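Every protein chain of the complex appears in place save one, which is left out.
Let's turn to chain A:
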Amino acid sequence: METAIEVTDLVINRGKREVLHGFSCAIPRGSITGLLGPSGSGKTTLMRAVVGVQLVASGRVTVLGEPAGSAPLRRKIGYLTQAPSVYDDLTVRENARYFASLYGLGAADAEAALDGVGLSGAAHQLVGNLSGGQRSRASLACAIVGRPEVLVLDEPTVGQDPLLRDELWARFRALAADGATILVSSHVMDEANRCDRLLLIRDGHLIGDDTPAAIKATAGTDDLDEAFLRIIRQQEKAAA
């Protein structure tokens, strides 16, 4: 399978702390890869490195064959930050249109993106007046509006009701079916089951990289939460 994102021996420091310690992984094109791990394990840092806004101490990140953050990639990548990054003092529609315009796209594309996240009904509202869940969907609309080939989503479904979460995952699945490569972080295990592959990350180390089914089979349990725990315990035993 063709690789869309390749991370090699990546070392990243934030402040005085080393967050990623020689991290390597490969993410196949046209798939949904889940990035799973506790808070503070380095998920956001890895995602920032993939979209090219993170200072890197050493190692290499290659996206679609180009160094992460290089100019040609900026038309091909969509990034959803963990905290919604949209303009509070613009309407939902104005936000979507602005981000669409950066890719040379127009109003119709902005409307399609809003429709895709179920926000057409709130398009005229100021983002500052929206609920938390709506605001993060407005932010998501701005991440998908450029029809990116690589979509990096940092906890996209936090605060969404279950029905909406289901719809968003259907949307991600449709994007992947069209060839988009999606890297999505989460700590909801039920969502992890929907991914094609999972990267388990803990304290800046990759501790698992497989399909959800294979991870569960290796750990000998049907429950991903439990599987994650067992993998951690096994590794700690091996280290001790």
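One rule holds for everything that comes next: contacts are C-beta pairs under 8 Å (C-beta built on N, C-alpha and C of every residue); 3 or more make two chains touch, one makes a residue touch a chain; residues count from 1.
Basically, contacts and distances are computed from a predicted model.
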According to its UniProt record, the missing chain among "Sulfide:quinone oxidoreductase", "Membrane protein", "Transport permease protein" or "Dihydrolipoyl dehydrogenase" is "Transport permease protein"
Consider the whole complex, including the chain that is not shown, and state which of A:Glu18, A:Glu66, A:Glu94 or A:Glu167 touches that chain.
-> A:Glu94
May I ask which residue of A:Gly104, A:Pro162 or A:Gly220 touches the chain that does not appear here?
-> A:Gly104
Filtering A:Val86, A:Ala122 or A:Ile201 for touch with the omitted chain leaves A:Val86
It is residues of chain A that touch the chain not shown, namely 13-15, 48, 51-56, 69, 71, 74-75, 77-79, 81, 83-91, 94, 98-99, 101-104, 126, 142-143, 146
